[in-house]
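A protein chain is absent from this complex, but the other protein chains hold their places.
For subunit A:
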Amino acid sequence: MDINMTLIGQLIAFVVFVIFCMKYVWPPIIGAIEERQATIADGLAASDRAAKDLELAQEKATAQLKEAKAEAASIVDAAKKHEAKIVEEAAGKAQAEKERILAAGHAEIETERNRAKEELRAQVAVLAVAGAEKILERSIDAAAHSDILDKLVAEL
């Protein structure tokens, strides 16, 4: 083994190469690697978060759909109730109208009957007088016996 200046030359080259590597080679490469690692980690975390968000949104949508269905059912219910009430009210009104019309009819019939009775009564008096006249011929003075006839009319 002969040791000579080659050793010193190699030592100097070693020092220069290591310094160059330390200043210009290592930092950019390891920096790029570590930055990419951070980016990938961020991306994975973001995708995790997105999946969770999606799940949450789906849950929320399902809940909202359920709520909407319930609301719709309640609205339909209320409408049915309202409808029944309107029908009931209309029926009530119709009944009342019917009764009123019936009552009015009865009253009219009553008045007509009374009026007919009155007419009949007056005609019966005339007929009675005429009949009596025919029976008695001239024996009876209408004027002398009008008070008796009036009494008779009042009794009818």
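Heads up, the rule we're going with is that a contact is a pair of C-beta atoms (placed from the backbone, for glycine too) under 8 Å apart; a residue touches a chain by one contact, two chains touch by 3 or more; residues count from 1.
The rule is simple: contacts and distances are computed from a predicted model.
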item	value
Record-based protein name (UniProt) of the chain missing from this complex, from "ATP synthase subunit a", "DNA-binding PadR family transcriptional regulator", "Transport permease protein" or "Stage V sporulation protein AE"	"ATP synthase subunit a"
Sole contact to the chain not displayed, among A:36, A:80 or A:121	A:36
In subunit A, positions touching the absent partner	1-11, 13-15, 17-18, 20-22, 24-33, 35-36, 39
